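Below is one structure; the comments refer to it alone.
Missing here is one protein chain; the remaining ones are kept as they sit in the complex.
Chain naming follows the written order as A and B, and within any one chain the residues start at number 1.
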Amino acid sequence: MKWQFNADAPIWSQLIAQIKVGIVTGAFPPGERLPSVRDLAAEAGVNPNTMQRALTELERDGLVYSQRTAGRFVTEDQSMIASAKRSLAESHIQTFLRAMAHLGYDREEILTLLRQEKIEEGEEHGSSGV
Amino acid sequence: MAVLECKDLTKHYGAAPALDHVDLAVEPGRIVGLLGPNGSGKTTLIKLANGLLTPSAGEVLVCGAAPGKETHAAVSYLPERTAIPTWMSVKQLMDFYGDFYSDFRRDAATEMLAHLNIPLTQRIKQMSKGTREKVQLIMVMSRAAKLYLLDEPIGGVDPATRDYILSTIITNYNPEAAVIISTHLIADVEKVLDEVIFINQGRVVLQSSVDEIREEKGMSVDALFREVFKC
Partner (left out) sequence: MLTKLLKHEFRATARIMGPLYLILLAAALAANLTAGLLDADSFILNIVSALIVMAWFVAVIGVFIVAFILMLQRFYKNLLGDEGYLMFTLPVSVHQHVWSKLIVSAVWFILTGVVVVLSVLVLAFNVSFLTDLAEVFPKLFEQLNAYYAFNGTAFMLEGLILLFAGCMTFSLQFYAALAVGHSFPNHKMALSVVFYFVFQFAMQILGAFLILALDEGPLYQLLMRLDFHIDGAAAVHFAMWILIALTALYGAVFYFVTALTLKKRLNLE
């Protein structure tokens, strides 16, 4: 997994988001054991206490669960993963909509643009696929 | 109990104060950045905690005791300069650390050295500057100390070595111990830190947790540093 952090949000909240992405995209498959806090922290290059905090939050949300001795595991509850996926998508959309609103587009214009984008993208796909 | 405590700590070199009435405490389990521009007093503070300097006024306590041979056993210190004797081989250096520090984990050191493909028979003299600094860091982080004092550990090294050093610090993290990293390269260490101490002209300007800065001020420690120390 590639870890990236921006400057303004707290590291732990960015960690939560990125681990969620990892779970949703299958980088951390359902039911699989997560690396230890220390290893995860080393991999992400962050403070172990911060990683601990992020995992505790994820545990509270139910996306990961811990077994006393065996460590932490990704949930096997597909509906929970799906809802995490949904909420990630929503937050991306929110960010996008805010940025577009800032540029002065309204809903309808945005939808039009999106549809056009979709067609162009499809064409690109078509041509490159040959 | 605080691992490191400074009470009204003051150090003068001649007439100029290098540290000016510093009060601070560092608790175990924390990785703390001691941040400030060059000449702000970072090295002086670390030297005082190591007993390499004697305070002009006030006191510095390590695990509740004034620096001396007892506290040296609990402190693992990475000086700004390469201090390991260059005539030694890596193996002799490990003998040296093992003899003097009962908390030296030789197996951990051996593993880290093997990971970097540094042969045990190689002499420090024959190594590049970067390798010397890595070997010194490995010795320092291979101790199970109560307090790690790392003076500019990422100062003069390339970005890849910088990453290696930071990940070595993280993988050797011990919740019973505190790590203090002095540096002026804040963007590089920020993610690794629990807390930061800003120091300028011998005074502590700010001691805060990294999360607090990001949550309350909505900016990174690096950005805050640039704001606080704007020229």
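Just so we're on the same page, a residue touches a chain if its C-beta (ideal position, glycine included) is under 8 Å from a C-beta of that chain, and two chains touch if they have at least 3 such contacts.
Note that the structure is a prediction, hence the values are computed from the model and not measured.
Enquirer: Sort by label and list the shown chains the missing chain touches.
Expert: Every shown chain touched by the left-out chain: B.
Enquirer: Can you work out which residue in B:Asp23, B:Glu70, B:Glu111 or B:Glu176 touches the chain that's missing from view?
Expert: Hidden-chain contact among the options goes to B:Glu70.
Enquirer: Among B:Val3, B:Leu19, B:Leu35 or B:Leu53, which one touches the chain that has been omitted from the display?
Expert: Missing-chain contact among the listed residues: B:Leu53.
Enquirer: Using the touch definition up top, pick the residue from B:Tyr101, B:Tyr148, B:Tyr173 or B:Phe225 that touches the left-out chain.
Expert: Counting the whole complex, the residue in contact with the absent chain is B:Tyr101.
Enquirer: Looking at B:Met1, B:Ala83 or B:Cys231, which makes contact with the chain not pictured?
Expert: The one listed residue touching the chain not shown is B:Ala83.
Enquirer: Footprint of the hidden chain on chain B, which residues?
Expert: Considering the whole complex, chain B reaches the absent chain at 13, 47, 50-54, 68-70, 72-73, 75, 77, 79, 81-85, 87, 92, 96, 99-101.
Just so it is clear, only the chains that are shown with their structure count from here on.
Enquirer: Using CA atom averages as chain centres, what separation in Å is found between chain A and chain B?
Expert: 34
Enquirer: Within their complex, state which residues of chain B touch chain A.
Expert: Chain B residues touching chain A: 29-31, 163, 166-167, 170-171, 173, 191-194, 210-211, 214-215, 218-220, 222-223.
Enquirer: Which residues of chain A touch chain B in their complex?
Expert: Residues of chain A touching chain B: 5, 7-12, 38-39, 41-42, 44-50.
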